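With one protein chain held back, the other chains of the complex are shown just where they sit.
Naming follows writing order (A and B), and every chain is counted from residue 1.
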């Protein structure tokens, strides 16, 4: 279960936003072999002056169409897996109009006991869902 | 100190939203013996197409009134305690109109030094507040 917060500058069409959300999920399914229906996304649009993303000194020139993606998910993925995910994500989002220079991504990790997907049950603990990595 | 982000689909009344927020807090107080005034909640309403929550393969049929709750709080609670919390939360929110199938919850953990509740002081460190578990 990743819970994904997608924050972006307002001005994209509904179709573009849907394509971004779909391609984030597609990348998770492709790279992490996530079940297709393991999808939890909260999308928030902001005025341009409410999202600030500078270049950290990397010389990145961002446009006004920054996208910040926060992925809350279980710990246990390797650095190499994260790198593969970032790379595939940039390719998949590039295909739907998110420039590489506008794409900022961060993982925040927790553990299987931290999730309930419905009915007040911790489905990774009850065994209704297989724990990631099992 | 939990900081709770409550994201829900727009369309509920102010009274319903207040009841949801109140019952989340009541559950924390009841299950975790949290002080009643240890309450920090940020509630955000979203258009239905900006919150996506599928069923992870569990066969859950969600309505259009999904509620996603993120709880940022100190590490140290057991899996059993989290399960008790999820269960009580579903019961308490069920009583105010949140269906079990629409309730998604995730914990994200930090530590006592990570919080300041006012005046730039880390009150768990200064001793103004007792550390959880002490």
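Convention: a residue touches a chain if its C-beta (ideal position, glycine included) is under 8 Å from a C-beta of that chain, and two chains touch if they have at least 3 such contacts.
Computed from a predicted model, the values in this text were never measured in an experiment.
For subunit B, the residues touching the chain absent from view are 1, 3, 14, 17-18, 21, 35-45, 72, 108, 110, 113-123, 125, 128-129. Contact between subunit A and the unshown chain involves residues 7, 44, 46, 49-58, 60, 62, 68, 70, 79, 82-83, 86-91, 100-109.
Everything below uses one rule, namely that only the chains that are shown with their structure count from here on.
Once the centre of each chain is set as its mean CA position, subunit A and subunit B turn out to be 21 Å apart.
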